[in-house]
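Below you'll find the structure I mean.
Excluded from the complex is one protein chain; the other protein chains are retained at their positions.
After this line comes chain A, so read on.
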Amino acid sequence: MSVATKPPAQNSLAHNQLPRYTTQLVLVASAAAGAGVSALWGGFSIVSFAVLSVLIFVIVNTVLSAVVEGRRKAVDKLVTSLVYTAFGLALVPLISVIWSVLDNGTARFSMDFLTTSMRNVTGLNDQEALEGAAPFIGGAYHAILGTFLITALATLISVPIGLLTSIYLVEYGRGRLARSITFFVDVMTGIPSIVAGLFAAALFAVLFGVGTRNGFAGAVALSVLMIPVVVRSSEEMLRIVPNELREAAYALGVPKWRTIVKVVVPTAISGIASGVTLAIARVVGETAPLIVTAGFTSSINTNPFSDWMMSLPAYVYSQALRPLSGSSPQPSFDRAWAAALTLILIVMLLNLVARLIARLFAPKTGR
């Protein structure tokens, strides 16, 4: 049995359609037109080229479609191009940041930078290096070490508190107490980071005397910022554990706490772990709270419980705003950019780790 098709013109389901490659053609044409108009109109520039091309493309593509294909398709194409434009606009700052950090940071980024501190490095060294009489010296090892120590301590403080809070909220919390905890966690999410820093500084001033600054104070400040993020993300993850699993465990005569420890948390662990990693990535770049709690130093300090401790954001800040040599600040700026690059690499690494953890711990399916 053969199915007979009517010729296209008579098919009541068919409409006029532009060829498939029309959009691409219009795109190329409007890029060319945009370049032309931009060149004629007061000299070629990237910005006017981009704006004009997009404008020409949106107008031509929509009008063409409206004329040939009808209103619905035209609206579809208009909105599609608007969505793509918005996406492109959102990417602009991201790419620009990554580009400028890479562009400026690679100058000084090296093994030497990662493994030396700023101890005994002065403006004189920078001037000599600029004149070519000596190599560029001074690195961020002490800051990297400080960032790792402070962040690790902050994680150690926040994860137990945050995880237990979220377990309370999901498994036990009822009524007014749970509601007020949720409310205060929400409020904490919005605390400006400098306020968290001042809180920790004030706390340590009361406990150990005014002017106490060390890595641990910085960790406390960071954990104030981290706890609400951990609570929120773990709470979400625990809530999506199906109730049926809890009931299955109860029906086997398993007490509630064992159900939580052995069924609920393991089922949600991948989400919790990646949430924690993202929370770490969120606080690792905090500057203000660390400046008021951990301070600055140019030497390596491995003890977070005494003396000032450098961190990467504070290093960037001090190198950029207070160059070692006032007359020739470029080496300091280079160091600041290299440290910024290091920080971005760390955050990127943490995000990758989060994805890896999520995949490793995810409940396995398969036959």
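Just so we're on the same page, a residue touches a chain if its C-beta (ideal position, glycine included) is under 8 Å from a C-beta of that chain, and two chains touch if they have at least 3 such contacts; residues count from 1.
One rule holds for everything that comes next: contacts and distances are computed from a predicted model.
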| remark: In UniProt, the chain not displayed here, chosen among "LamG-like jellyroll fold domain-containing protein", "Na(+)/H(+) antiporter subunit C", "Phosphate ABC transporter ATP-binding protein" or "Spore coat protein", goes by "Phosphate ABC transporter ATP-binding protein"
| Selected from A:H15, A:R72 or A:R258 as touching the chain missing from the view | A:R258
| message | Among A:P19, A:P93, A:G326 or A:P363, exactly one should touch the missing chain; which is it? | response | A:P363
| remark: Omitted-chain footprint on chain A covers residues 174, 242, 244-255, 258-259, 262-263, 266-267, 363-367
